[in-house]
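To start, I am sharing the structure in question, which I have written as structure tokens.
A protein chain is absent from this complex, but the other protein chains hold their places.
Moving on to chain A:
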């Protein structure tokens, strides 16, 4: 930067601010302040000793403070949206976002906001985006929110019922929907998250013929592949694999007889072992099937099923499953939120249920129960049950926190949590009724 003295004077919308060039250097070259002090532009300040900027002075004060301290404090009289717009003008929106909330920690989460949407009916799924945004699937629509929780154009694929949705990156969303009989519609599509336009539609080929299909659960791998459980009309059940870049189908794992893949509710790509976890749990089949697929040699390398197991009095049915590669195990949960574990290293595994359970046995079941869901984030295990989310830590998975809207804020209470998702250092929880979702954030670290 070509300025001689360290002191800098701004006149912003009539108010004078003084700061130092070192403070402004925190904005980086790729911003309004970076450009204005570049030697190409310095000659202009010769006639007066202050720089005039025709912007809102109140917001400038907040942003200048952000540059000075790296922390964001928004006074009550400034709306967030106004501040975001001003930050965008200066090219400092990323600074604001990274100062808005802290690094994710399941045990320090605070409820930041609850958003109510207009969609009719129950929510299906919620997915956190990589930069703090999220998308919510309701019936045949997917609503997309950016990190400022501004809603963008909704996404739909032939107005078919959405089964799953996922972020490839902050710009791209994939949704999987039911097929429309006889029309070849439905399947899977890739959309722009900011404009909602369809960029790519994925097709499935069987014996060189394009077939229509119903796409179920989705998963993405770090080597740019998309996996989805697929149901075709003529027994073409299995797991399809597509390339994210070309959009072409590159593989298909057909469902072996006596097993279930095409109906899977959950797919999870395991980076360390190069395998895909496929779990078919409920309620489409009577039995649960969990397997690990290796696509390189088309083998099921690990599998478990409860078919043929005797039905006992305190029947425990697996409602969700998640693989934990670091522990070489799969964690499952039943409808009473009991956690169970299976060893990935032995194939003849049975579930080891933890005895922690039944904390909530006293509660009466809600009229419309939501089955528990599981999530794993940097060594912390999360499970949802009714209207709260439990956090488990440590090698023994001890219950450490419980996330629940406090009763005084219940004006936007939306019933049980039907799905939740962690990403972009935020946790999003979708309620089954009233079309409400909550955003949980970790506050920035304490001052000292």
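The criterion applied here is as follows: a residue touches a chain if its C-beta (ideal position, glycine included) is under 8 Å from a C-beta of that chain, and two chains touch if they have at least 3 such contacts; residues count from 1.
Just so we're on the same page, contacts and distances are computed from a predicted model.
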{"item": "Listed names \"Cullin family profile domain-containing protein\", \"CCZ1 homolog, vacuolar protein trafficking and biogenesis associated\", \"TBC1 domain family, member 19\" or \"Mediator of RNA polymerase II transcription subunit 8\", matching UniProt entry of the absent chain", "value": "\"Cullin family profile domain-containing protein\""}
{"item": "Hidden partner chain, touching residue among A:69, A:195 or A:274", "value": "A:195"}
{"item": "Hidden-chain contact residue, picked from the options A:17, A:51, A:254 or A:353", "value": "A:51"}
{"item": "Contacts of chain A with the absent chain, listed as residue ranges", "value": "30-32, 35-36, 38, 40-41, 43-44, 51-54, 88-89, 91, 171, 194-195"}
